[in-house]
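Below is one structure, written out as structure tokens; comments come after it.
Complex shown without one protein chain; remaining protein chains in place.
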Amino acid sequence: MALGYIEIDEERCKGCGLCMNACPKKVIRFSKSFNSKGYHPAEFYDPEGNCIACGFCYMMCPDTAITVYRYEKVAANK
Amino acid sequence: MAEKVLVKGNEALGEAAIRAGCRYYFGYPITPQSELTEYMSRRLPEVGGVFLQAESEVSVVNMLYGASCMGVRVMTSTSSPGFSLMQEGISYMAGAELPAVFINVVRGGPGLGDIQPAQGDYLQATKGGGHGDYRLIVLGPSTIQEAIELVMLAFDLADEYRTPVEVLADGMIGQMMEPVEFPEMRSLDTLPEKPWALTGAKGRKPNKITSFDLDPYKLEEMNLRYEATRKRIIANEQRWEEENIEGADILVAAYGTVGRIMKTVMEMARERGIKVGLFRPITLWPFPYKRLEELSKGVDTVFTVEMSGGQMLEDVKLAVKDNAKTPFYGRMGGVVPTPEEILDQIESLVKGSENR
Partner (left out) sequence: MNAKVVMKRPDSLSKIDFTYCPGCHHGIVHRLIAEVIDELGIREKTVIVAPVGCSVFAYTFFEIDGTVASHGRAPAVATGMKRARPDRIIFTYQGDGDLAAIGTTEIVHAANRGENITVIFINNAVYGMTGGQMAPTTLIGQRTTTTIHGRDPKAAGYPIRICEMLSQLEGPTYIERVAVDTPQHVMKAKKAIKKAFENQINGLGFSLIEVLSTCPTNWGLPPVEAIKWLQENMMKFYPLGVYKDKTREEAKEGIV
């Protein structure tokens, strides 16, 4: 179960791939579509819920195009 | 009236800046103005100011750029070769509309030249020594008392028009001593507000100061703004002295130290029955073209005398056009012309035109 997820600002992204390279869980890939600058932006793709919200993608992004979210732990027995 | 004190020109220039509310000086030693730098190193700490001797004049002008960005009155003093090193920085300050005062105690040139008084930097000063469309306000004192007044004026003009201002003195004015009076110390809280300064974006949008824009149409807009300022300066700030004009046989155009020597020449000429009029520009930029043009209609000859190969001569010709003859006499290399040699020139010019 994913610990979190990321949002990618497709217009700010320049398709450099550094986020994918850094992501330990390989849950980011290039989108098939183009942004207005003609780049294939990065795309969050996490069907199996592997994202651990470590933020490595955020740290490596040269354009601060990524926002990282972490699910809040709901106490098991509440 | 404040009492008179006997003081060296260089030191008077420094004290004048302090009286004008300047508390920041960045400089570099260079003859014949080093006493000014030394004076500021002693005096500024006495008034809570900051003195810094930089590693080069290139650094000096950029320190002025920085201090001016923070909204303070700031200055430097240098001499010809040092001032040449500051040209890029001055062009940046003109483009960033940053006020500051540059005192240039001109010496013999070009190149290393010598350390004698000279006026060979007129064109650099008045036509813009750096790149791009800009001009500096340039003030030319002829006595130490006038230099004091012009340094104080320089700070006011710099702030009012947001531009660097140059006081074009020379080795004579810097090195000689004269009794002078200093005006009262201006209190710092009367200095003009500078909302554009980079004091930190607290309670406002960030301020950006730069001479830069890659978009030519935006850069042209910036240039049109500078041009409008120049037009205002030309309209409001022309200053000159004229003396003995009525019925003069010949009108002499001279500024700074040569303007002062002319006072003696005029007296000596009177004894020889020659009436010499003097037109002494004080603002070298904006040059008083209109007034000189008017005066040139009433004389046969407008005779330009400079300690150079003939530089203000070009502005005199622009003003006089073909209303009168525009002969020239100058000494270069830091040689200061004597009243006698100037008078001989005048005599031959006046006699020449009489027995035609």
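As written, the chains take the letters A and B, and residue 1 is the first residue of each chain.
One rule holds for everything that comes next: a contact is a pair of C-beta atoms (placed from the backbone, for glycine too) under 8 Å apart; a residue touches a chain by one contact, two chains touch by 3 or more.
Not measured: the values here are computed from a predicted model.
From the set B:10, B:62 or B:77, the residue in touch with the chain omitted from the display is B:62, counting the whole complex. Of the listed positions B:54, B:176 or B:219, the one in contact with the omitted chain in the full complex is B:54. Summarising the interface, chain B meets the missing chain with residues 24, 26, 50, 52, 54-56, 58-60, 62-72, 74, 88-89, 92, 96, 198-203, 206-212. Where chain A meets the omitted chain, the residues involved are 4-5, 12, 14-18, 21-22, 39, 53-56, 58-64, 66-72, 74.
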